[in-house]
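Only a single protein chain was left out; the remaining protein chains are all shown in position.
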Amino acid sequence: MIANLPFIAVALLIGISLAIILLKKNMIKMVMGLSILEGAVNLFLVALGYRENGIAPIFTSAPEGAEMVLPTVQALTLTNIVIGVATTALMLALVMVIYKKYGTVNSNKIRRLKE
Amino acid sequence: MKETGSIFHPRFMIVLVVLATLILLVPAVGLNFGDPITSSTDQYYIDHSQVETGANNVVASIVFDYRGFDTLGEATVLFIAVLGVAMVFRRLYK
Partner (left out) sequence: MTLGLIGRNAGRLLVPLIFIFGFYIVVHGHITPGGGFQGGAVIATGVALLLVSYYYRDCLERFIPITNFKLVESAGLMLYICTALAGIVVGSGLLFNWLNASGGLFGHPVAYGVNPGDLFTAGTIPILNFAIGIEVFGALSVVTLIMFAGLQEKTQQEEDAEAAESAAPLVSKRKKGKGGRK
């Protein structure tokens, strides 16, 4: 069980981020929770493709005969990081708009429609 | 009871989160770290990417050659997200 520490860390991180997203009122903290969720998914993908004593999948002056870790999950992680940055920027911009319009980032106070 | 951002009761939400974490812990214990089982596609990429694309970096050959269409969509998503940020801020600070 202790050998599966990365996967257990992924499960705990997803639990923490879900708790933050569902229980917090501050919208900045909700965005932080989504970022933690994204990091947990990245960690899961990279841990899924790890091989024992594997090297990075690059042939340039690599040691002879060594096994390589799986490359597809690393490509997916690369995609995920860039999309995560873009969506985080968009969410923070929308939070700034909400703060400008309502004067608060509390999701309870902006739930009822004003005017 | 403390108010939360959700319409549900907070105690219900806490139970839900704990249940979700426990459900996620079941496959986390079942998977074996360091020895992936389904690796035939990745093994094909490792074995053949240098012959088929000429790149030493297997990840680059996957991102830009085998799954280049995926990267095109990703670049479009990035472009549209930046467009949205620019639009939102132009309305804020004119």
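Observations on the structure shown:
Here the chain labels run A and B in written order, and each chain numbers its own residues starting at 1.
One rule holds in what follows: a contact is a pair of C-beta atoms (placed from the backbone, for glycine too) under 8 Å apart; a residue touches a chain by one contact, two chains touch by 3 or more.
All values reported here derive from a predicted model rather than from experimental measurement.
Remark: the absent chain touches shown chains A, B in the intact complex.
In the full complex, chain B touches the hidden chain at residues 50-57, 59-61, 63-65, 68-69, 71-72, 75-76, 78-79, 81-82, 85-86, 89, 92-93. Listed by residue number, the positions of chain A touching the unshown chain are 56, 58-64, 78, 81-82, 85-86, 89, 92-93, 96.
As a convention for this text, only the chains that are shown with their structure count from here on.
Separating the CA-averaged centres of chain A and chain B is a span of 8 Å.
The residues of chain B lying in touch with chain A in their complex are 3-6, 10, 13-14, 16-18, 20-21, 24-25, 27-29, 31-36, 39, 41-42, 45-46, 50, 56-59, 62-63, 67, 70-71, 74, 77-78, 81-82, 84-85, 88-89, 91-92. The touching residues of chain A, when paired with chain B in their complex, are 1, 3-8, 10-12, 14-15, 18-19, 22-25, 30, 47-52, 57-60, 68, 70-75, 78-79, 82-83, 86-87, 89-90, 93-94, 96-97, 100, 107-108.
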